[in-house]
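Apart from one protein chain that is not included, each protein chain of the complex appears where it belongs.
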Amino acid sequence: MSFLELKDLRVHFPTDDGLVKSVDGLSFALERGKTLGIVGESGSGKSVTSLGILGLHKGGRAKLGGEIWLDGEELVGASAEHVRTLRGKKMAMIFQDPLSAMHPFYTVGSQIVEAYRIHNDVSKKVARKHAIDMLGRVGIPQPDRRVDSYPHEFSGGMRQRAMIAMALSCDPELLIADEPTTALDVTVQAQILDLMRDLQRDFNAALIIITHDLGVVAELADDILVMYGGKCIEYGTAEDIFERPEHPYTWGLLGSMPRLDRDRTERLLPIKGSPPSLINVPAGCAFHPRCTFEDRTGGKASTEVPQLVETEGGHLVRCHLPRDTRRSIWETEIKPSLEAS
Amino acid sequence: MQKTTRLGVAALSAVLALGLAACGGGSTTTPTSSGAPAAAGSTGEFNGALTAVVNPSDKKGGILKLANAGDWDSLDPGDTYYGYSWNFIRLYGRSLVMFKSAPGKTGNELTPDLAEGLGTPSDDAKTWTYKLKAGIKFEDGTPVTSKDVKYGVERSFDKEVFPDGYTYFNDFLNWPKDYKGAYKSKDVNTDSAIETPDDQTIVFHLKQPLSNFDYFAQLPATIPVPKDKDTGAKYKEHVISTGPYKFDKNEIGKGFTLVRNDQWDPATDPNRKALPDGYDVATNVNADDIDNRVLAGDLDVDVTGTGVQPAALGRILPDPAVKAGTDNPTGTRLWYTSINGNVAPLDNLECRKAVEYAADKTALQTAWGGEFAGGQIATSLLPPSIPGHEDFNTWVPGADNKGDVTKAKEALTACGQPNGFETNIAYRAERPKEKAAAEALQQSLGRVGIKLTLKPFPQTDYFALYAGKPGYAKDNKLGLAMNGWQSDWPDGFGFLQQIVDSRVIRDTGGSSNISVRDPEVDKLIDQAMEQTDPNSRNGIWTQIDKKVMDDAYILPNVWAKALLVRSKNATNVFVNDAYGMYDYLGMGVK
């Protein structure tokens, strides 16, 4: 069994409007020292998945189903209190917007100290030294002084570094970074990504990077999972996804991927339409209202839910199009147009 | 167990009653269980203390607890002008003469206090002599002399230092020219006003005959003040006692306590029983809270004696058991309507008669607060408790007091206004009861075609600038004006002189008399001032009362009444007519 394994994870929220199926049958596995990138549009269920792994839906309104195995332990059925003790120590998380994710009234140092001392029975002084060390390691200059600064006194990039320092303070084995660079500008983004890669190597942690931007995972991820409407629609190695993507949605993502050698605002193949409703999921393939190739599936797209099937060597795709059709569309229609630009 | 439950029930019903009162619902009555503790604690019956002593006892000891929703104007005998204060001051001060401490009409009688007897007048009633008893001392043991009495009156002359008091002595004694009182005219010889031929004798010289000077001699200003202890405006913080009690603690604005004065000699004082060991008085206490506490037996007396608040009224009246523990005396205040003969067509007696006949007196009574808190329907001027009062009703407003429309219309015809007329009625804007009374009149006079327009005026300037200023009243056709009067003491002079003597009316305004202009009445007043025989004098006051009613210059509304709650812990409870409230000299503690 892998270090982290999700089996048919379901996270549903009962609301006044109906049941929101934010995550609906998600499975994947991840080993120590490996990086998984989860990509998908806004609302596809990425954050809900990561919060689910951390057990942060427990005690809330969410209905959980399926299994989450972490280092041989099942977490969905485990007690909230037990999962709490794992949180921060065994698994940690880096959040999207470090300004709102850090408490404005406490110093950066004290927030790291707090995180450290939950899981380590040490004096405040020792913890503070550790906090300074951590700040130094994530590249904050003069960490012994900045440790007493408040979050608002940091720049955006420094805050994200501090956030990373906080998450890494207890040496977690699983690190989930939920859109760690979205709030940052491009240069800082690159620095933070470099930092995470280095740290992951040092700590030998399993890393999940969540983003709606394929560019972010291009350099970091070993494997990539593409989510759409709470489901995995394509899964494979980074090479699979970038070189041989087989799902029309993934093509769309690639087409809208900003590249450093291209004007950011220019989008070649924008995905038309908007993300699906999670309450009244479109019948058949959830993507079909937006899919350019929907007509090539012989009407199945709007009636039958496609299954996630292996196309070859662990590369999974959820699409009714025959494998050959998918490959030829990619080779003859999509890839050239991407390269042309 | 049983007891707790009952208390709980009683408390709850009290809460309910409070709630009703707070919601403005006066008409609903809350049935109370007959076992309410109020019944158990009360003795006597409704109005039982008006004519007899309730809980008579000679038991000494205990502390009587009193509370005042406001505060004394001053505890200084030279600077106080409230009836309750004069009632209470007898505990720590002795004036030359005093009202008897007795129930009902006997309380109206004057009896010597410092003096050996009532005053001896000269033939012209311009000189009055009093002899002091021997053996009366101040609380520090110093003997009281006639000079201390004289000094007390002299200091009270200074209205800059003592602005609260009356000016009877200032106005009637024959002071030297430009006299300014004991402080500013220190070395002025005042023998022309007050002589002290020896330590036991004091002689007052008046500017004019004053047949009833004994009433002056009961005023607190004749309570002796030792000159060397006088601190002027600050004297009220520690008044030197001559009575059975002296001040112990006195925090002005909060309250004070009285303890026994060991220098008081009962042998010199047949009037005071001095039963309690002391008095505990709180001032500036929430008025509703006072009522609740007296009803609960937690407090003995609402010292102002002006009656309970509307909230408590709603709790007392519906419950016979609680009502039995209360008294409803008629005081010496008359609420009335002045009928201004200067404003046509009210210059015609027949038109004034029409007003007298048409008025619905029951509606007026309701306007003033009803039978218990408002007053008794008045048929003449002098209230029943004042000597000289006689029951008569010159203009009977129908057998049911609801007005006699037929007679009123006849009078209007005789006046030459068969269809009625229009005029205005003035009242004090800040006084909702005056407004209600004016509206009641508007309603009832409207029945015979007399149309009234309501004219509210600010109360501070009511007499000085508006209703009481003859020119203004005439020009603005204030034919009727709401008015009220209370005498300083139960005597025809005190009650009538200021409101019926036409010579007190000044063109500059400010007089309470705004309608009675009858030379014959003035003449009768002069006669009364010279008549030293009380019975003959009171006969004259009756005559004056009748004459004014014949003139129809005044429409009497009600003689004010107040609902007083008898303490459950007090003995010797009775209403003294001189003050129209419980007599504070008599009360003891069970």
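Think of it as A and B in the order they're written, each chain with its own count starting at 1.
Here is the rule we use: contacts are C-beta pairs under 8 Å (C-beta built on N, C-alpha and C of every residue); 3 or more make two chains touch, one makes a residue touch a chain.
Keep in mind that, in the parts below, contacts and distances are computed from a predicted model.
K.L.:
Name the absent chain as its UniProt record does, using one of the following: "ABC transporter permease", "Dimethyl sulfoxide reductase anchor subunit", "Succinate dehydrogenase" or "Protein arginine kinase activator".
P.N.:
Missing chain, per its UniProt entry: "ABC transporter permease".
K.L.:
Of the residues A:G72, A:P104, A:P141 or A:G313, I need the one that contacts the missing chain.
P.N.:
A:P104
K.L.:
Tell me which residue among B:G44, B:G62, B:G104 or B:G232 touches the hidden chain in the full complex.
P.N.:
Final answer for the missing-chain contact: B:G232.
K.L.:
Just to verify: which one of B:D73, B:E350 or B:D550 makes contact with the chain not shown?
P.N.:
Going through B:D73, B:E350 or B:D550 one by one, B:D73 is the residue touching the chain not shown.
K.L.:
I need the residue numbers on subunit A that touch the omitted chain, in ascending order.
P.N.:
Given the touch definition above, subunit A has residues 51, 54, 56, 59, 84-89, 92-93, 95, 97, 100-105, 107, 114-115, 118-119, 150, 152, 166 touching the missing chain.
K.L.:
Just the residue numbers, please: which parts of subunit B touch the chain that's not shown?
P.N.:
The list for subunit B reads 4, 7-8, 10-12, 14-15, 18-19, 22, 67, 70-71, 73-74, 81, 155, 158-161, 163-167, 171, 183, 230-234, 251-254, 282, 284-286, 288-289, 292-293, 295-296, 298-299, 460-461, 464, 498, 508, 510, 512.
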